[in-house]
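Note that one protein chain is taken out, while the other chains of the complex remain in position.
A, B and C are the chain letters, set down in written order, and residue numbers restart from 1 in every chain.
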Amino acid sequence: MLQVGVIGTGMIGQDHIRRMSSVLAGVRVTAVADVDTTVAASVGARVGAPAFESGEALIADPSVDAVVVCSWGPTHEQYVLAAIAAGKPVFCEKPLATTQEACLRILEAEVAYGSRLVQVGYMRRYDDSYRALKKVLGTGQIGAPLMMHCAHRNASVPGFYEKEMAITDTAVHEIDMVRWMFDDEITAVRVLTPRRSSLGGELQDPLMLLFELASGVLVDVETSVNIRYGYDIRGEIVGEEGTASLGSLSPVHVRRSGLSADQVPADWRERFLRAYDVEFQEWIDALRSGGQPVGPSAWDGYAAAVVSDAGVHALRTGERAPVALVEKPKLYGVTGGVVA
Amino acid sequence: MLQVGVIGTGMIGQDHIRRMSSVLAGVRVTAVADVDTTVAASVGARVGAPAFESGEALIADPSVDAVVVCSWGPTHEQYVLAAIAAGKPVFCEKPLATTQEACLRILEAEVAYGSRLVQVGYMRRYDDSYRALKKVLGTGQIGAPLMMHCAHRNASVPGFYEKEMAITDTAVHEIDMVRWMFDDEITAVRVLTPRRSSLGGELQDPLMLLFELASGVLVDVETSVNIRYGYDIRGEIVGEEGTASLGSLSPVHVRRSGLSADQVPADWRERFLRAYDVEFQEWIDALRSGGQPVGPSAWDGYAAAVVSDAGVHALRTGERAPVALVEKPKLYGVTGGVVA
Amino acid sequence: MLQVGVIGTGMIGQDHIRRMSSVLAGVRVTAVADVDTTVAASVGARVGAPAFESGEALIADPSVDAVVVCSWGPTHEQYVLAAIAAGKPVFCEKPLATTQEACLRILEAEVAYGSRLVQVGYMRRYDDSYRALKKVLGTGQIGAPLMMHCAHRNASVPGFYEKEMAITDTAVHEIDMVRWMFDDEITAVRVLTPRRSSLGGELQDPLMLLFELASGVLVDVETSVNIRYGYDIRGEIVGEEGTASLGSLSPVHVRRSGLSADQVPADWRERFLRAYDVEFQEWIDALRSGGQPVGPSAWDGYAAAVVSDAGVHALRTGERAPVALVEKPKLYGVTGGVVA
Partner (left out) sequence: MLQVGVIGTGMIGQDHIRRMSSVLAGVRVTAVADVDTTVAASVGARVGAPAFESGEALIADPSVDAVVVCSWGPTHEQYVLAAIAAGKPVFCEKPLATTQEACLRILEAEVAYGSRLVQVGYMRRYDDSYRALKKVLGTGQIGAPLMMHCAHRNASVPGFYEKEMAITDTAVHEIDMVRWMFDDEITAVRVLTPRRSSLGGELQDPLMLLFELASGVLVDVETSVNIRYGYDIRGEIVGEEGTASLGSLSPVHVRRSGLSADQVPADWRERFLRAYDVEFQEWIDALRSGGQPVGPSAWDGYAAAVVSDAGVHALRTGERAPVALVEKPKLYGVTGGVVA
């Protein structure tokens, strides 16, 4: 039974606690902490986990085998560094940290430690459809990949959502997915601004992002965050001899009122619920069997931050923004060469 | 933590043990038993569960809160009756028992006990698509249901598969699903025999089953058990104002070689894997919270047996076979009236 | 330029006149006739065709190379026989005649004449989708056919529509299509009556028809004539190794309001408009090149009448009704043996 301490007991923290308590096997939440200690105490009480006065205290406690960080983004760095210092595996919700410099510090700490402790919460890698897509790509049945067309559509976004969050919060999922899908790095970003939706208030919505990969693969991503009709995630890889796309996953098809219709999910919870479960179960299974985490690494968290920054720059300037990563530490393996 | 004893450690028993050990939350396998004690010992050892010399001994043991019966069909009755006698919840893989008389004996024992202990393993009720279908039906958006078209197709069946198993083993899933979907009883069965597939050896394959429900809804079921192309489960409810069907669930769509194609699952494991997980998790959750099981009941197991017998009779005679159920004990609630 | 005389200038006659005047190549309407001579004169005037006082006079006129019969059903026999007597090709809208005896008289007259003059207006044989389906069947890629599932759904039907018209007017299209698709004869019919739609007034709607073919292929046809959501024609052939279905033909796909939807045609005009054009163009082309018509023959019209009668009998009695055809005259070729 893996004993997990959860730092941050807000909405997402509570969801992960529920998951580890009543959905997944082999795990128990044994400690919680939050800047709001009242909330922490109340959430912890529900699963019989004591609330600690600080994340650091939680990390230090012997009842905690592994740490899950769901706190406010700017605090991620300190907790992840503390977990590394304690030699404890840490699952950090995205982003790994809020600046690329902070990500680099984590990278360096982990490299100094000498083996992987950090996993970042990019859950699309655990989605059945994306995995099936990657598998088809690997079989070579569509030939070498040349392009990928993506769309990331939200029915709506909250009032605090700002223009650049279309890149840093929304498209960042595609940034990680694309790097993983093609086992490659993004080398440059362009951002184009189509006609603005009148439903998005002051937002520049939609956006068209263009990613160049080292292999030459070109990826376009439409972000539409006020499109009303639902949450729609699409992806089609164009290969030399064919294409492969995410399937349509409507559980039911209705013929009614002149239409023959599939259902569109309402939001990301509905679409990616299972991916979160799988993400955590695989993390738990890897740790319980004594191994290192194999999911998105600190390197992946760092790369996402750098590409994301380049995207914001491209949006502001209207120009193509090159992406400059530091040399990849050996700890994180060799990129590329997998898909012919 | 629910402590479960598993009787029968063959293929399906092992799969449920794996499920309860490494997939689901809140459950532990604490005892196993099998007619082959060597297998039982070896399977039990993997999860640290002692092997008992008999199912009865397992049921009696205080380390067992609830029983899962996965043994050979003809032994189901004795274990289920023993569990009832011990006042312990019992999950019995389908069929509940191999004759309707045996099912009746279980029914009577449970009624005498006074509350529900028995759940039967009809897992389609836990499938996302069937649940979405039932939900659409419940909204009234397609109007009152009038017909349902089903297909149950297997790529192939093993050598020991006999003609009547198309009803007792294959279509029995539709029998349970239809009763649950419409909250209604099947009152008569017809079986028609189309042209015989040359790929099915001596089998009469495919079959066309026609079920009449008390409400008048007519259900047709094609069973094709050697259709080569994959495992395909389809269902479309025809309502007064529209229809609702199971969705196509291919995780990926490939355009290649002149085709634009979804994938078809290879077998029932691929198609219904998640339904088994959900089925058990909900059973575990119900028992842990101190409630009775709410899944398919002994009544459902009995009704499936009676309809199945009528189907076999209809196949042999070529005639319409009426279905005669005993009066439904109050323990199992009132059927019908839900869908207007 | 083929010169055609049209008998019957009601709605369907006017539509065919429009078709031959402004859509198709190589044809001209040179004569019209109708029991309502005022209408005939007015319709004829639009295309410069004189109105004759009777169908017989029209048939006799040298300006008429070929005849199209669109008059009231009970008058079909007399005009078709008159055309045969005059040795002129005649295209007769369905039904060929209103009784099987009348169909037989036409058959005999044509056989006595010695070559084909008659074509009956079963236009599904000219639909792209049905043709593609037949072509797939012919390639053998799904193996020998064993079953076919059909649905014939209308949004609504006019007030004069009676119970038996679900067979004689609606399912008669499937009767012809199935005979053509499998190059086989229907040998028996069953009709089952599901729960009745409350939207169909006094009608018994829907119906479930079951056709047995000489080869053993079993065909089920759902007729739903008040289903509100649109006009939906579906067909899936179940073969030994796979299935082939009519495609979904929505020209546009809309994602909106939580749905990802294809459009359903409003009625048969929208769905089969092109099939009517192709049907007539091929008939015209065959006649212009000096050949005999190759579309649905008097035999096909006769067979449809007999099967239709058997269907009505089956509906009334609730029993399986065998279909008894006279021996097929050599003029109409040999049935069967095409699909292995």
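Definition applied: a contact is a pair of C-beta atoms (placed from the backbone, for glycine too) under 8 Å apart; a residue touches a chain by one contact, two chains touch by 3 or more.
Keep in mind the model is a prediction, meaning the values are calculated, not measured.
Asks: Please identify which of the visible chains the hidden chain touches across the whole complex.
Replies: Per the touch rule above, the missing chain touches A, B, C.
Asks: Any idea which of B:Ile12, B:Ala57, B:Leu199 or B:Ala261 touches the chain not displayed?
Replies: Checking the options B:Ile12, B:Ala57, B:Leu199 or B:Ala261, the one contacting the hidden chain is B:Ala261.
Asks: Of the listed residues C:Asp262, C:Glu279 or C:Asp309, which contacts the missing chain in the full complex?
Replies: That would be C:Asp262, which touches the missing chain.
Asks: Of C:Met11, C:Ala112 or C:Val252, which one is in contact with the hidden chain?
Replies: C:Val252
Asks: Using the touch definition up top, pick the residue from C:Ser129, C:Ser215 or C:Ser297 that touches the left-out chain.
Replies: Spelled out, the listed residue whose C-beta touches the missing chain is C:Ser129.
Asks: Which residue among C:Thr99, C:Ser115, C:Gln141 or C:Ser198 touches the omitted chain?
Replies: C:Gln141
Asks: Touching residues of chain C against the unshown chain: what are they?
Replies: Those residues of chain C that touch the unshown chain are 21-26, 128-129, 131-133, 135-136, 141-142, 241-257, 262-263, 281, 285.
Asks: Could you please point out the chain A residues that touch the chain left off the display?
Replies: Chain A touches the missing chain through residues 143-147, 149, 151, 192-199, 206, 208, 210, 213, 215-218, 220, 222, 224, 226-229, 238, 240-243.
Asks: Hey, which chain B residues sit against the chain that's not shown?
Replies: Chain B touches the missing chain through residues 228-230, 232, 248, 250, 255-264, 266.
The criterion applied here is as follows: only the chains that are shown with their structure count from here on.
Asks: Are the interface residues of chain B and chain C largely the same numbers on each copy, more than half shared, or largely different?
Replies: On the two sides of the chain C and chain B interface, the residue numbers are mostly the same, over half being shared.
Asks: Once you find the CA centre of chain A and the CA centre of chain C, what distance in Å lies between them?
Replies: A distance of 58 Å separates the two centres.
Asks: If you average the CA atoms of chain A and of chain B, how many Å lie between those two points?
Replies: Each chain's C-alpha centroid was found; their separation is 38 Å.
Asks: I'd like the Å distance between the centres of chain B and chain C, where a centre is the mean of that chain's Cα atoms.
Replies: Centres of chain B and chain C (C-alpha means) sit 44 Å apart.
Asks: Multi-chain contacts only, two chains or more: what residues does chain B have there?
Replies: 241-243 - these are the residues of chain B that touch more than one other chain.
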